[in-house]
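All remarks here apply to the structure that follows.
Only a single protein chain was left out; the remaining protein chains are all shown in position.
Chain lettering (A, B and C) follows the sequence in which the chains are written, and residue indices restart at 1 in each chain.
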Amino acid sequence: MAAPLLSIRGLEVRYATERGPARVLRSVDIDIPENAVVGVVGESGSGKSTLALTLMDLLPGNAQQSAASLLFEGVELSSLPRSQRRRLRGTRMAMVFQDPMSSLHPLFAIGTQMVDIQRTKHPELSSRDLRQRAAAMLTRVGVPDAAARMSRYPHEFSGGMRQRVMIAMALLVQPKLLIADEPTTALDATIEAQIVELLRDVRSDIRGSIILISHSLGLVADLCDHVVVMYAGEVVETGAVDDVFGAPQHPYTRALLDCEIDPWAAVEKGAALPRIPGAPPDLVEMPAGCVFAPRCPQRHERCGVAPALKSLDGNRTVACWLR
Amino acid sequence: MTDRAAILQMESVVVRYGRLTAVDRLSLVVGDGETLGLVGESGCGKTSLAKALVGLTPIDRGRILLDGADTSRGDATKRGWLSQRIQLLFQDPVASLSPRLSVRRLLQEPLRIRHALTPQTWQEVRQLVVDLGLSESLLQLYPHQLSGGQARRVSLVRALAMRPRIIVADEPTAGLDLSVQGELLNLLAQLQRRLGLTYVVVSHNLNVIGRITDRVAVMYLGQIVEVGTTRRIFDRPAHHYTAGLIAANPVLDRARRRKRTVLQGELPSPHDPPPGCRFHTRCPAVQERCRLEEPALRPDAAGHQVACHFPLDGG
Amino acid sequence: MARWLLARVMNTHAGAFGLVTVVVLLIVAIAAPLVALHDPNAIAPIDRLQPPSLAHIFGTDHLGRDLYSRVVYGTRVAIGVSIVVMSISLSVGVLLGIGAAYAPRALDQLVLSIFDIINAFPSIILALALVAVLGAGLGNLILLVSVVFIPQFGRVARAQTLSIRNSLFFEAEKVLGTQPWRILLHHVLPNIIGPIFVLASMNIPVVITIEAGLSFLGVGVRPPLASWGNLLHDGYTYLDQSPWPAITSGLALMLATLGFTLLGEALRDAIDPKLRRER
Partner (left out) sequence: MKLTAAAVAVVGAVLLLLSLTLLIPGDPATMLLGPRATPETVAALKAEMGLDLPLPTRLAQFLGRAATGDLGVDIFSGRPVSTMVLQALPNTILLAVSAILLAILFGLPLGTIAALKPDSIADQAIAFLSVGFVSAPSFVNSIFLLLVFALWLNWFPVLGAGTAGDPLDQLWHVVLPAVALAVGWIGYIARLLRSSLLEVLNEPYVRTMRAYGVPESVIVLKYALKPACIPTLAILGIGVGELLGGAVFAEVIFNRPGLGSLIYGAIAVRNYPVVQGGVLVVVLLFVATNFLVDLSYLWIDPRARARLALAGERSA
């Protein structure tokens, strides 16, 4: 098997809180293959957004990170000086954020911002060239009348158009790794569908891998080849989307899939909806053992000790004593 | 049409904010004891309609009948008449609780409003708190100390303490994780069975709507474009917008995903809705007639209503 | 609540310094006759413009009066005036502000225009003009400086009330059928009192400054009543003969404004979570 584009081993992130450190990510191991679309799913507090910010080196000041290894294109990121790490952003890595309203600067024209984000990648090009590239890319992602729109401000764009601008920015720098954090969550349903179509459409334009972070199982099933399931700061299961969603191995994955409502399912109206009893653990005062054990229908004595992520057949991994 | 007795009738209701018409000549009947879903994207007027139903937003034209009584006339305009019949669950439960009051005070408030705060009624409310799976220790807390789920239940107890017959729920699962939303929905279902409540559920989550409602009304730019039983709407949508909306819903089932059509274009400005059929700018099956003539909401033989000149098969 | 506030204020060096300074000033103001070492108005022309000594620890002024005792009594005036002024502006401003927020549009506009008119004058100029016209003196000073500060409280109270009227919980109360008086008493007032209180505490040093400034210009507290402004004026007049009157009263004024500013900011940071990130 070819070496993965990105290999994360033993990633730990803590946030300083008033009550003490919150362990937001714990011993996370993930491989992102070359030219793959990897979905990271999990509920709130699972650490999926923190994972994205860690990879981009954009964690807020109160976060403390320690990783045994972050190997990206054969380079160890954790030992890279900050300045070199910064130069990876906007050249080898880029990110599309959840809220396209607040993620674009309200006081500058779209064009100005689209030009400046290319400078790290293309220091040799003139502002004029960069502007032309930007306008062409806006047309590519379906922004009508792109040349004129370059001098418009974010508030003059609709939510869907703003997200197209964000995607155009990512395409402009041709990253090897594109991270999209809930790229459609803030959008209305029919606009969300358009953006999903756009992402599918530009998939081949990006000669690299995409990490799609989402709480929506449907979206991940729709767009991704691989999936990483996270719970309370840990990876509980990984594998090909069809395998994981078709035959989940971890009790949490299974329970979560059960909770996804199928509106077409022939069920009695009065029948109770599935749910996972209890609530995710407090990340400041983590209980010992398997993180999911307190809510797990299949917990037993061994769950008092945390299970390691182990490999299964068919390139899958799962962190559960039962497998 | 529903086979139940009508509890709530909207007749050509118009809601305006200045020059913006948020709800335009909307007529809809809600049956006693049913769960009606109200779906549509932002700006379609569903929240304005919900507010109009509970009297938060005045209606400019048309009327709303509750149990046959016009809510803008006579006794029904007295304080307390409406609030003891219809209650609203807000989308943001924490922000909808007054921040400087303890949960205890918040829960006593509906009783004080009804001038019915006695040890016995308070005991009933506390029982309701326990029934809804809340701990009594919560009474000491303030809204900002509650989780989203807890705040939602506190709001629910407050609403129920007014003994309403109808509850309008605005995005009841917004902000709730997949693994816990079932709990709240189950609770709502239990309460409905126990108290004979009627629900109007406003939501953009089609999975939830498809599962918990009896009937669905689809809104677009301030008007209803289709109303019918939930099964019918999901299985055989007649309006092209309904079909597009349902197709846009990302679902796990790969077989369903493959055959989806994506609606093009964006919502026109509600300040300046298109002439003719309001959906014609985005409709995949648009004809000349659609640009000129506004389609009326018409029932078919089975009572399924759709506002389209050229509905999808069987419409 | 009070204990929680105290803990938060004492949490930072600045807050602790502010609180201690203000408490000391309050004690000095209340117990001025006990704290002062001399009669502040006892004239001794022989001892005029003395530098600090054991007998007169701050020195003496141009009439030989003990500066330390005069500064102590000046504390009384400064703090007394600022507290009374804030109480008046706060009550009137809050009443007007809430009233305007509830009033019909025309009335609301009228109140706003009155605020605009008062605000069209730089505050010291307005106070100067008002006091000059109506005559100097403690009573007029208090009344007129109060007028200057009413718009601030009025505007904040109005804006807060309006934002509460637009808030979700206000709508929720309406849906519940809560009586208007109950909404005002239990839901509006408790939520605007925090920011109003913060505004008052932040304005106390400003009022102290204005009182001293007007007295300095000779249109405030009338001599021989000891006000820091009067002391400073005398100090300025005799600056080339002895710097002590100006230095001592100036430092007293600076210490008071610094203490109240720091305490006000600590209170603001404690009460208003939105501003907590500011230092």
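Methods note: contacts are C-beta pairs under 8 Å (C-beta built on N, C-alpha and C of every residue); 3 or more make two chains touch, one makes a residue touch a chain.
Being a predicted model, the structure only gives us computed values, none of them experimental.
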Query: Quick one: which shown chains sit in contact with the chain that's not drawn?
result: A, C
- request: Just name the one of A:Glu34, A:Asp99, A:Asp225 or A:Glu260 that touches the chain not displayed here.
  value: A:Asp99
Query: Pick from C:Leu6, C:Ala31, C:Leu107 or C:Ala129: which residue touches the chain that isn't shown?
result: C:Ala129
Field: For subunit C, the residues touching the chain missing from this view
entry: 14, 113-114, 116-117, 119-125, 128-130, 132-135, 205, 209, 212-213, 216-219, 232, 235-236, 239-240, 243, 246-247, 250, 253-254, 257-258, 260-262, 265, 277-279
Field: Absent-chain interface as seen on subunit A, which is shown
entry: 56, 58, 60, 86-91, 94-95, 97, 99, 102-108, 113, 116-121, 153, 155-156, 166, 169, 173
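FYI, only the chains that are shown with their structure count from here on.
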Task: Averaging only over C-alpha atoms, locate the centres of subunit A and subunit C and give their separation in whole Å.
output: 53
Task: Quick one: which bits of subunit A touch subunit B in the complex? Just the residue numbers, please.
output: 43-44, 158, 160-161, 188-194, 196-197, 215-219, 221-222, 242, 245, 255-257, 259-265, 267, 269-270, 272-277, 279
- line: In the complex, the residues of subunit B that touch subunit C are 51, 54-56, 79-80, 82-84, 87-88, 90, 92, 95-101, 109-110, 112-113, 155, 158-159, 162
Field: Of all residues in subunit C, those that touch subunit B in their complex
entry: 167-169, 171-179, 182, 186-187, 190-191
